[in-house]
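There's a structure below that I have some questions on.
Note that one protein chain of the assembly has been removed; the remaining protein chains are unaltered in position.
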Amino acid sequence: MSVGLLLVAWELYANYSGIKPTILPAPSRVFEQATLNREALIDNAVPTIRATLIGFACSLGAAFALSMLVDFFQPLRRALFPVFIVSQTLPLVAIAPLVVLWFGFGLTPKIMLVALVTFFPMLVALVQGYEATEVEIGQMLRAMGAGRWRVFVLARLPSALPYFFAGLRISITYAVVGAIFAEYAGAAKGLGIYMLNAKNNFRPDLVLAAVGVSAALTLILFGLTALLQRLAMPWERIGRQPAGKGPGR
Amino acid sequence: MSVGLLLVAWELYANYSGIKPTILPAPSRVFEQATLNREALIDNAVPTIRATLIGFACSLGAAFALSMLVDFFQPLRRALFPVFIVSQTLPLVAIAPLVVLWFGFGLTPKIMLVALVTFFPMLVALVQGYEATEVEIGQMLRAMGAGRWRVFVLARLPSALPYFFAGLRISITYAVVGAIFAEYAGAAKGLGIYMLNAKNNFRPDLVLAAVGVSAALTLILFGLTALLQRLAMPWERIGRQPAGKGPGR
Amino acid sequence: MSRLELRHVRKAFGGLDVLADISLSVGAGEFVSILGPSGAGKSTLFQLLTGAEHGEGEMLFDGMPLDDHGRHFAFMPQRDALMPWRRILDNTTLGLEVQGVRRQVARARVVPLLAEFGLAGFERHFPAQLSGGMRQRAALLRTVVQERDMLLLDEPFGALDALTRAAMQRWLEQMWRHHRWTALLITHDVREAVFLSDRIYVLSARPARVLREITVPLPRPRDPTGAAAQQAGALEAEILDILLNPQPSKGHDHD
Amino acid sequence: MSRLELRHVRKAFGGLDVLADISLSVGAGEFVSILGPSGAGKSTLFQLLTGAEHGEGEMLFDGMPLDDHGRHFAFMPQRDALMPWRRILDNTTLGLEVQGVRRQVARARVVPLLAEFGLAGFERHFPAQLSGGMRQRAALLRTVVQERDMLLLDEPFGALDALTRAAMQRWLEQMWRHHRWTALLITHDVREAVFLSDRIYVLSARPARVLREITVPLPRPRDPTGAAAQQAGALEAEILDILLNPQPSKGHDHD
Partner (left out) sequence: AATQKVTVALDWTVNTNHIGLFVARDKGFYREAGLEVDILPYSDTGAGTLVANRVADFGINGTISLFSQKTGGADLKAVYAVVQSETGRVVFNAARSEIKSPRDLDGLTYGGFGSAWENALISTIIRHDGGKGNFETVTLGTSAYEALANGSVDFTLEVSTWEGVEAELKGVKQRSFVYADYGVPDEHTTLISSSEAYLKANPALASAFIQATRRGYQFTVDHPAEAAALLIAGNKDALTNPALIEASLKALIDGHYLRAENGAIGTMDPAKMDAIGDYLFKAGILRDADGKVLTQHPDFAGYFSNSALG
């Protein structure tokens, strides 16, 4: 609703303030051009979505594998976390072109970059989630004769779900932005390339159209994770939420 | 420690794999060149730090003011949050060049971009923090005859501190990356410009040196927030941490 | 004449009737307890008294309609509600500070009481550095130092284990004998109610009505071991029976 | 002959002596309680029994040294420890599942007991949809259905309010009379210990020693209102006195 208001304000400003459309095109023009160029936009959105999803899947897989490793061998945690923290401090602008150089223009570097951006938040979320397991559930399972693996599958993994989804919601946003970034550094197609081309061909309206598509994409993925969470955690939906249970958004 | 190991591996790879130093310079060379060019690096780090800190301060101020507003007028929250969520989905790469058109070359656009990146996480952290106030503390204060403002200052604000610092640690990382990015959009000096220049002058070693400086900078700021937290919240340090009290890292 | 008097007080949240019809009174210097099952509406009653919520019926204080809710009561919520970021001394002066008393003056009022409340030497500690019992004492000190006309205590020992709880009850009984506060206590611990009170109102499950008003005839100081303990035990069993098998009709199932 | 026998068991965490010298025994079909102040080392004792920690001294089961810790005991931790993501039926079959029993078989064993435990109709509910008392019953069902030699119950009703707690104690006493489990219960509620047990070990504060072994001579079924209640009250007062003024020497201050 308030987003709509903002659009209206922008439209009015663009039309009546005398600002040039090359500086700030009106949303109506952006929308019109987006419709006219929808084929190109969709065409370019596909590789971005692909890179986002595959990259995110890889990141998830790696984060999951590593979180398990770290959970089973606690010393690893102290050894590896500094590396990941440092990895989060690297400016993407500088790293992206290097990664593209090392891995070519295929999907690989995009996946790498998306993974770089999303891996650590997911890892932290998962590890925090495992730790949130109620001590007594673990103790009870061991008294039942369950081994470490059983305890992990039966208790630690499900306990991590709320944290996992909180992390997912944040990461998916970064994933899209990361993919677009990676494309800037080198790609044949994609929303990032589309934006770059539009900019170099002096079409701010098309730049904004692509920005709109990417924002919509992010919101859709965001919504999907929320939906997924409702499906994956029926007990949170059905039961009354006990106060202070999981991490909030 | 593990970071050190990684550097050694990189050094060995760079020296013995036959990869060209124009593509991947050895860390020893990066370090040597960083030392040689330390004056220029420091000189360029200063504007980046300035933009980071001023931008972050503005963002903090705005987040703080708005969080209070939202706390006092709950309906505002529902009205404004969608706008902020959408603002987080905008790819910075595409927005940055437009920002220069709108705000010119000075500090302003950098500050704007840093603020854009850090504002929302800080706002969310603060609002979440206020909500974490124990219901009974609020009720007790009101029974003592305290008004809304007293309750806010005496209870809600201090309750938000752990969340505030958790948000601070995350945001400060984005702040540096955001400032570097903003420089790409037009600046006379700064680590971002230094990277760009080094790249266009075919000096990947200097690019990496600047990346190192920015990573170090981020880590220092990160450390400072941790220190600040210890100073600002002596009760957490002295007292035993009650389980599940504040948000973890 | 009674200090506080409630006449036919009712309260509903949306469609949910919480307080059906509550009439009760507390005399000056009297210690009265309200006993009732979880979710009955006990805390809601305190919300009405402190002005956090508004209901129907009459609430009189010293015979006058209760209007300025923030003036008559010193309220101690369930748990201790100490602020973790304030040192014990600053926590105990909180109520005075809110009343606008200058910090120096507030401290001067609190400091002499610290020893009596077993907190001497802990002024500069943070709540997290204190044991559960000491925290409860600090919370109680914060409450009584406000020097309001009446204490409202909502399950003040709810978060303590049974042993610490017993010790705190003994201590509170002593303090009360000494100061003769007018007090209204909410609890769902039958033994606590019998041990501390002059009178007990037993409430039904939601919507809450007064099931029974019981006068506790035990002599003070109360002694948990002597001969009076037998009498107390019998009274406890009786009250428990009222609660578990409520007289009028529809039984309260504990789930 | 006693089922479980501990002889001079000691345990220290780092430099902290927790269990000083514990000797106790539990006969087959006997209900024994351990009563002691918070932090004494009661849960630590169960950690030794379930093999989560290792200490000194002898632990015998049916006369043989206790080695396979995961085999003899069905353990119910403090609170209910139900998994919020499992439906009640799947929570109650958890122990059998871990033992490797096939899901069908496990369910077949649990389902007939649901009615007796007051859970019929709630199989498909999640724990959050149940009241506190029902959750406790589900946790107990999960524990007993494992059909181990002995139950270890660590403050099973610690998280309940006093009224629900009383109802659950009555219910457990009934169930125990019916099934005659061998049970060792940890609690710090004196009344609970007296109401449920054949014998009670009273522990001192940390480092824990056995202060007194008390046989409860009350007839079963236990009745909280009758004449035996008077006797129970006296016993309770006596135990409370032991706990609050421990005999040997150094007093245990409740903070």
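Worth a mention:
Note that the chains take the letters A, B, C and D in the order they are written out, and that residue 1 is the start of every chain.
One rule holds for everything that comes next: a contact is a pair of C-beta atoms (placed from the backbone, for glycine too) under 8 Å apart; a residue touches a chain by one contact, two chains touch by 3 or more.
Predicted, not measured: the structure shown is a model, and the values here were computed from it.
For the chain missing from the display, the contacting residue among B:Ile49, B:Ala185 or B:Met233 is B:Ala185, taking the whole complex into account. When you scan A:Pro27, A:Gly129, A:Gly145 or A:Gly186 for touch with the missing chain, the hit is A:Gly186.
Although one chain is not displayed, its contacts with chain A can still be listed: residues 20, 22-23, 33, 36-37, 97, 100-101, 104-105, 183-188, 193, 196-197, 199-203, 206.
Interface residues of chain B facing the missing partner chain: 20, 22-23, 37, 40, 43-44, 96-98, 100-101, 104-105, 184-189, 193-194, 196-204, 206.
FYI, only the chains that are shown with their structure count from here on.
Looking at the partners of chain C and chain D together, they share no chain. No other pair of chains has as many C-beta pairs in contact as A-B. Taking each chain's centre as the mean of its C-alpha atoms, the one that lies farthest from the centre of chain C is A.
Here the CA centre of chain B is 48 Å from the CA centre of chain C.
Chain geometry summary: the mean Cα position of chain B and that of chain D are 51 Å apart. With touch defined as above, chain C holds no residue shared between interfaces to two or more other chains. Under the contact rule stated at the top, the pairs of chains that touch are A-B, A-D, B-C, C-D. Those residues of chain C lying in contact with chain B across their complex are 47, 50-52, 69-71, 73, 75-79, 81, 83-85, 94-95, 98-99, 126-129, 146, 152.
Those residues of chain A whose C-beta lies close enough to touch chain B in the complex are 1-3, 6, 23-24, 79-80, 82-83, 85-86, 88-95, 97-98, 101-102, 124, 128, 131, 173, 176-177, 180-181, 184, 191-192, 195, 199, 204, 207, 210-211, 214-215, 218-219, 222, 244, 247-249.
Every residue of chain A that touches chain D in the complex is listed here, in rising order: 134, 136-137, 139-146, 150, 154-155, 158, 161, 233-236, 238-242, 245.
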